[in-house]
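Omission of a single protein chain aside, the complex is shown with its protein chains in their original locations.
Going by the order they are written in, the chains are A, B, C, D and E; count residues from 1 in each one.
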Amino acid sequence: MTYILGLKMLGKPETARKGNLIAAAGMTMAILGTIFFYQGEVPSFIYILIATAIVIGTILGWMIAKKVAMTKMPELVSLFNGMGGASAALIGLIEFEHYTGKTMSIATIVAGIIIGSISFSGSMIAWAKLNGTLKKPLRLPKYNILNNLIIIVLILFATFIAWSGTDSQLFLYVLFFGALAYGVLFVLPIGGADMPVVISLLNSFTGLAAALGGFLYGNMVMLTGGILVGSAGTILTFAMCDAMNRSLVNVIFGSFGSSGDVSASDGASETMKGSIKKTTVSDAAILMNYSQRIIIVPGYGLAVAQAQHAIHELEQLLASKGIEVKYAIHPVAGRMPGHMNVLLAETNVDYDKLAEMEDVNPEFKNTDVVFVVGANDVVNPAAHTNPSSPIFGMPILEVENAKNIIINKRSMNPGYAGIENELFYNQKTSMLFGDAKSVIQSLISELKGM
Amino acid sequence: MTYILGLKMLGKPETARKGNLIAAAGMTMAILGTIFFYQGEVPSFIYILIATAIVIGTILGWMIAKKVAMTKMPELVSLFNGMGGASAALIGLIEFEHYTGKTMSIATIVAGIIIGSISFSGSMIAWAKLNGTLKKPLRLPKYNILNNLIIIVLILFATFIAWSGTDSQLFLYVLFFGALAYGVLFVLPIGGADMPVVISLLNSFTGLAAALGGFLYGNMVMLTGGILVGSAGTILTFAMCDAMNRSLVNVIFGSFGSSGDVSASDGASETMKGSIKKTTVSDAAILMNYSQRIIIVPGYGLAVAQAQHAIHELEQLLASKGIEVKYAIHPVAGRMPGHMNVLLAETNVDYDKLAEMEDVNPEFKNTDVVFVVGANDVVNPAAHTNPSSPIFGMPILEVENAKNIIINKRSMNPGYAGIENELFYNQKTSMLFGDAKSVIQSLISELKGM
Amino acid sequence: MTQLIEFISDNIQMIYIVVLMIFVGVEIIGHVPAVLHTPLMSGANAIHGVVIIGAILVLLGVNPENYLGQALGFVAVLLGTLNVVGGFVVTDRMLEMFKKKK
Amino acid sequence: MTQLIEFISDNIQMIYIVVLMIFVGVEIIGHVPAVLHTPLMSGANAIHGVVIIGAILVLLGVNPENYLGQALGFVAVLLGTLNVVGGFVVTDRMLEMFKKKK
Amino acid sequence: MIIGVLKETQKGDNRVAITPKIAKQLIEKGFDVRVEEDAGANSSYKNSDYSKAGASIRTKEDLFKNSDILIKINPFDNKELEKLKKGQIVIAQLFHKSHPNDMKIIAERGATAYSMDAMPRISRAQDMDVLSSQNNLAGYKAVIKGAYEMTKIFPLMMTAAGTISPARVLVYGVGVAGLQAIATAKRLGAIVEATDIRTETKEQAESLGAKFILVDNNGEESEGGYAKVASEDYARRQKEAVDKSLFKADLVITTAMVPGRRSPLLITEEQVKQMQNGAVIIDLAAAQGGNCELSVMNKTVVKHGVKIIGTTIAPESVSTNASDLYAKNTFNYLVHLTEGNQFKWDLEDQITDETLIVYNGTIRQNGKTS
Partner (left out) sequence: MIIGVLKETQKGDNRVAITPKIAKQLIEKGFDVRVEEDAGANSSYKNSDYSKAGASIRTKEDLFKNSDILIKINPFDNKELEKLKKGQIVIAQLFHKSHPNDMKIIAERGATAYSMDAMPRISRAQDMDVLSSQNNLAGYKAVIKGAYEMTKIFPLMMTAAGTISPARVLVYGVGVAGLQAIATAKRLGAIVEATDIRTETKEQAESLGAKFILVDNNGEESEGGYAKVASEDYARRQKEAVDKSLFKADLVITTAMVPGRRSPLLITEEQVKQMQNGAVIIDLAAAQGGNCELSVMNKTVVKHGVKIIGTTIAPESVSTNASDLYAKNTFNYLVHLTEGNQFKWDLEDQITDETLIVYNGTIRQNGKTS
């Protein structure tokens, strides 16, 4: 049960870490339990074997996990996932002989082998891709047909093995390698940006494989753990697709996605190089929730959306969480002098929270998140950097000095001055598209739940 | 599994009804399944017996459930619950002889008997109380000690039966009647207002009894269904205590609660007869959600709480659900002429939504919910009815004509005129205590989730 | 004691199911609005009418000579049915109140 | 076919558990914020490392003469351990990021 | 009965006691309404508007000669009083306490006089209470006048040409006028502070977004919602507490009054000296002597760089709305006093009792007010 608790707690940022520990503790107990309660004669060297494997695995796993850079985490997950898959497949290979003739058990075993090895080889490819070892998505001609063919053949073959009651190890190995090959082919053509989804999918595969093992042995721990991961993983996969606005089918079959940058194609001219990073309301909310200082930069879009009441509520909500929030008012934000003042005064924003440009500019570098709401020209670095731009020489709010920048607007359309804004392509910038009012309201309800 | 789905859907107003049907369908299937898949020789007259029982039970149950007045529902639930408990206890009585000597099975059986019969007799008492047959909470001296003693004796006795492996039916019947008695004693002293909590508790008892039965037969349907109800019922019991601001212990042991009217004692003088009805944010939200016309009556309290932005948001939210919402502005609401206008104009409330007293008074009778926020004197019927009151002769908003009245204020304290308001004691009125701003904000988040 | 352990290991799966079910029950009830407390209680009440199955099993398995048993079983089935049918119908009626008026 | 039915009725409880577990899994994941997707995936990844138990069982039960089996089993345990330990540690590291800064 | 509506004679007062809309309602009630020529001209009501409503336009003489009831807003001047006939009923703000002579004349002429300003401050009289309805407008207009006279603007503005800091407004006396002044100033974006001797006004001021300057009043309580005269000690403490805000204020609005007394002196010349150069004081209590030492009724005094404007003229200047409200008050009052367009003379009734000043030639000793 500890897994359930663990996973549940993982679902909330505050409790996530504890959840992880609980799950780990549960796992340790299960392992020890298995060893000590095993009923049957076991030569002692087997114990040594097991112990050795565990010790080596632990040390290796720990070291790899600790050493690797934060940015390489997803690869690592993929790698570890592959290990699990391999382990499941190997079990199947060994156990096969013990169950010859028992159709259902064999069926379970071959299913475990297929799924485990797909998971293994697929994970390895995913790992290689993320790692950069494999760069280009590879794509054989008629790829979809070929792939589907292979999996069908594999399944038919597996059915045959189970049904016929054969005890040919050869068949089994053929199956094993066939599945490995399928795993490779399955993942190979998928773009790098979609990898997390694929990993999550493979993850749930491994879970399934583990569950099958549990079924075989009537081992509850394996069964529940595996199924839990299988189902949770599947849901998670869908959730991730959702967050990326793609369908799973699209990710697996449709994506010719060239190495995965979502290019800024919607409506903006393509002159700017680099790519923008979209973010979701949940992510933005989390980022805000774990900040200490937030500066809100309101612009004309706030007025258009009539989102003044919403932003005030957001500000109060953040403040109530102990976060320091203020507004940075650019002198020409909006369309008339004092536009932002009028707007915010309507909501009774404390005058002390409105900071003038000169005062606030030095503060950005100590700011965790700058939330730019419907402002554009007033935060456009082109005013400093590009002498040919019509706003060159205008003082701006130097939000690019902040640690994170979240920009809310409806599209990539330019503002009053009609020029592109390279801030949108900044590494630190996440774009939160949508009408200011509804976006802020969603942020509020998201934040309230934290 | 249908129960799970069913119960889950019951948890949301929109899906509740479907959930109920699904659960019912599942139940029917389970019953048929049990009969048809039973493996063993069964004399046909037994089938007839079963069929007769089911038919009679169905007709009776259906009729009672359909005929009874809406207000008597809780009694009915209690009654049916008792039936279930009795059924469980009877099973135990019959099955006892088959398992003589199998300690664990016997333990299961006696537990089933105890719990089932407590549930039965307790439910009957609860039913009688709600029904009005039993009026006064009866209370023997040293009640708590006596009661605890009985239950301890019962448990010891039960343990003895299970352990000794006796096959004495007599012992069993003693146990049965002992448990019945305990059920009576248990519920007897509890006040009428707390009955729903008690019923819920007994409900989960019956669930437990059913589960024990399931355990005995290894019948999954009984087991899962019973456990589900057992656990869900327990949580529900706590939730209900929560909603009433009582602890369970308090309800069961502490309550000398005299026939259950929560009297209006907080701060108000006790001159008014009758009792007030408190409501919760969730209930108020549900009521609003299922209304077609809502009128908001703002008063001075809205200004004090500075809840104008919140009420505007609530109004918009309701309107977006297709509900007709307007504000009824009493000419002297607040503390200066036009106070409410100033307040609401700040939030850009549409002027068309502000209705004058003369125009809105005839509309109340077609209004599903009147939401009175921080207003008091301006809705006090004493202005019409009580010539000695200082506000006699002042025209008021005749909210008492509406179908439901929800009044938000912080306490029972009077308003400017310093007089009691009998509207609070109106049958149709629910009091929603708390600071206007936070109450409205909670309402908003509750409504958003619907 | 050994009996207990034996019992547990014999019924390990059942116990598993019990624990899981408790989990599901708790998870599902989670946070329901207070207005739904009564219908929910009523619905749960109907569900624990599954005892009827037990009662039926008893009747099916009862010794044809055991008239007391048969009588009690009959009553048990009857009461169980009352519980189930009444429970569901009452719940349904309660929920009618929540229907969106046209 | 009969085999299948037999298998099902033999393992009815297991199937029950499987279905329940799926239910729990779905219920728990429900709505998690997108930022937690990766840690959650990682945590789940660690959990399915339970295959290690299978691997251990295999090793425990393997014929002492079956060297291939032992070798494979050894590798399986090793890989499983890697999965479990690495998975948990990585998850922990990821979650460190969410710690509230002082 | 014939109602005669007189044109206001007091200089600067643009109001009219009965508007065309109310005239129509009175006619519907069975009264015969006659209106002096051009009575409503300054409130944007033309003679033709009255005619359309069914009232006839007459000369002053005609009205005095034929009317049963004569209605006005301000006290009758001497010329008018002379024209009163026996049995005529006069309804206006007569300020009988400060105008005892007028009452004598009315009594001598055998007439009857109701005074609107004597209306008791009870809930059911709220819709006849002209002090409330007019003071409310005064509070609004005081701020508008202040904003008009100031050389600064109210709201905070951060513009390309620099930041304009919000104006600071200080309101003395949080009665009807004071509250509306707070609300209006707040709306325009000012930082508003307020003070009052009655502590219950703290919550009220705050409910409109003002900061309340609480002066410990040592239990000097209010009477029926009105303030009592403050002790010297209180005055001293008040100065201490408020001075800091006063010296920073751009606009000061004073509304402090004690019924039937000279208004309390809250701002001395000494204090004015320390105020900001360019500040404006609007003294709504000027008619009762003023809250500021330097204020002169209906004058704008500039001294020590501060503009001090003594006025009650505020409601009169929003004459259309002021007339609307006044007329409605009068209508409600008439409806209360009459039944089937005849007077009820129900002297038991508190409202009639307190407002009936002269009854058929005798000055009534009317209750409570000391």
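In the analysis below, a contact is a pair of C-beta atoms (placed from the backbone, for glycine too) under 8 Å apart; a residue touches a chain by one contact, two chains touch by 3 or more.
Since the structure is predicted, the reported quantities are computational estimates derived from the model, not experimental observations.
Chemist: Which displayed chains make contact with the chain that has been left out?
Modeler: A, B, E
Chemist: Return the single residue from A:Leu208, A:Val332 or A:Val370 that touches the missing chain.
Modeler: Once the missing chain is taken into account, the touching residue is A:Val332.
Chemist: Can you tell me which of E:Ser43, E:Gln271 or E:Gln288 touches the chain that was removed from the display?
Modeler: Of all options in E:Ser43, E:Gln271 or E:Gln288, contact with the hidden chain holds for E:Ser43.
Chemist: Which residue, E:Lys152, E:Lys211, E:Lys228 or E:Lys248, contacts the hidden chain when the whole complex is considered?
Modeler: E:Lys152
Chemist: Where does subunit A touch the missing chain, residue by residue?
Modeler: 300, 303-304, 306, 331-332, 334-339, 342, 345-346, 377, 383, 390-394, 417
Chemist: Tell me where the left-out chain touches subunit B, residue by residue.
Modeler: 329-332, 337-338, 340-342, 345, 348, 351, 354, 356-357
Chemist: For review purposes, identify every residue of subunit E that touches the missing chain, sorted by number.
Modeler: Within subunit E, the residues touching the omitted chain are 14, 42-46, 126-127, 129-130, 132-133, 136-137, 140-141, 144-145, 147-148, 150-153, 155, 157, 159-162, 164, 184, 187-189, 276-278, 305, 317-321, 324-326, 328-329, 332.
Just so we're on the same page, only the chains that are shown with their structure count from here on.
Chemist: What's the minimum number of touch steps needed to get from subunit B to subunit C?
Modeler: Tracing touching chains, the least step count from subunit B to subunit C comes to 1.
Chemist: Pick the pair with more C-beta contacts: A-E or B-E?
Modeler: B-E
Chemist: Based only on mean CA positions, could you tell me how far subunit D sits from subunit E in angstrom?
Modeler: Their C-alpha centroids are separated by 82 Å.
Chemist: Going by the contact rule already set, what residues in subunit D reach two or more other chains?
Modeler: Residue numbers touching two or more other chains: 13-14, 16-17, 21, 23-24, 28.
Chemist: Hunt down the residues of subunit E that sit against at least two other chains at once, touch-wise.
Modeler: 209
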